[in-house]
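A single protein chain has been omitted from the complex, and every remaining protein chain is retained in its original position.
By letter and in written order, the chains are A, B and C; residue numbering begins at 1 in each of them.
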Amino acid sequence: MIEFAVDTTPEGIGVVTPKGRLNMSSARGLKEILDGLVSDGTSKIVVDLAETTFLDSSGLGALIAGLKAARQSGGDLRVARPTEAVLTVFKLTNLDRVLRPRDSVEGAFDA
Amino acid sequence: MIEFAVDTTPEGIGVVTPKGRLNMSSARGLKEILDGLVSDGTSKIVVDLAETTFLDSSGLGALIAGLKAARQSGGDLRVARPTEAVLTVFKLTNLDRVLRPRDSVEGAFDA
Amino acid sequence: MPETTVPGPDAGDENRVELSAPATPEMMHLVHAVLEQLWSQHEDVSMVDRMRFEMAVIEILGNIVEHAYAMESGGTERRFDVRLTATDAALVASFGDDGMPNTIDLSDVAMPDEEAESGRGLALAMAAVDDLTYDRSAGRNHWRLTCLRQPG
Partner (left out) sequence: MPETTVPGPDAGDENRVELSAPATPEMMHLVHAVLEQLWSQHEDVSMVDRMRFEMAVIEILGNIVEHAYAMESGGTERRFDVRLTATDAALVASFGDDGMPNTIDLSDVAMPDEEAESGRGLALAMAAVDDLTYDRSAGRNHWRLTCLRQPG
């Protein structure tokens, strides 16, 4: 139903790729992964949404929680390559400003 | 829901790999592929069942129809690498003799 | 002595899933998905029990799609419903449809010979489950499949 790929770049940026649907039954998994990264000292995180086919308000909640945790530790959380379905949810919830989507995972922390 | 990979070996043996469930809504596709191979002159056919997660009586019917067509053209149809679910169906229908499963695609026409 | 009640095969069916949908070949996939869901709620059901139940459920649904609604005349709705239940004791599926009555006597069902390209559906379903019943009432067909669970 969902899988998460978790990587760390040579620059120490955590890259989390949810593959499948981010909904009520999978959002908790994402939240735990993001919390785990931050508490292990990885506070710069990119969530690669290229393979996230669906996002609901629980998934959004997990992203916002991760964003806040990352910022509290002096880092940030950025989202990259959202699918059309995910982008629609960002826009409808007015979160496309705070979760400003980046075009690539590599360049997500460039600006 | 289902995909079919169709290949021809250097020896001219057709290899059909159904990926997914062979049921009422997909059996017709298999039948058409098998018929097409035979009428194009490929009468030795291996159906690789390693990725066939489910088989019902319509799927069985398509295999038997293909077997008869292949034999009528002087060839044969052999099945290889059935999953446990598929093997169970062969046994319950007493077709494990006429559709005797082979251990490998390569060796399916060896004996 | 405390009173004991022996649970019937339907006991504990608050996890049942009921579906009502058009009787089309595409619905096969949905019923497979419902069964996947059922297994995810009942991880203790053995692979063998899952396989034989799924096999029989799909065969019966295939017959409804193919035979009960074979002609345009068959039924006003061209729909089916199914209730799927997994308890500690058994897996049970109950189908209903308003198509044409089944004409086959289940006690006559036998596996056809090797050459046959069809006619294995009911025989396969009966071989797979512990009990298969059919009845016609109030203008509807009712099929009921029971797999008694075997220790995994």
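In the analysis below, contacts are C-beta pairs under 8 Å (C-beta built on N, C-alpha and C of every residue); 3 or more make two chains touch, one makes a residue touch a chain.
Predicted model, so just to flag it, every value in this text is computed and none were measured.
In the entire assembly, the chain absent from the figure touches the shown chains A, C.
Checked against the hidden chain, the listed residues C:R50, C:R79 or C:R149 yield one contact partner: C:R79.
Of the candidate positions C:S20, C:S46, C:S118 or C:Q150, contact with the unshown chain belongs to C:S20. Where chain C meets the omitted chain, the residues involved are 14-22, 24, 26-27, 29-30, 33-34, 37, 40-41, 77-79, 81.
Although one chain is hidden here, its contacts on chain A can still be listed: residues 1, 21, 23-25, 54, 56-58, 60-61, 64-65, 68, 84-85, 88-89, 92-95, 97-98.
Going forward, only the chains that are shown with their structure count from here on.
One simple way to say how far apart two chains are is to compare their mean CA positions; for chain A and chain B this gives 44 Å.
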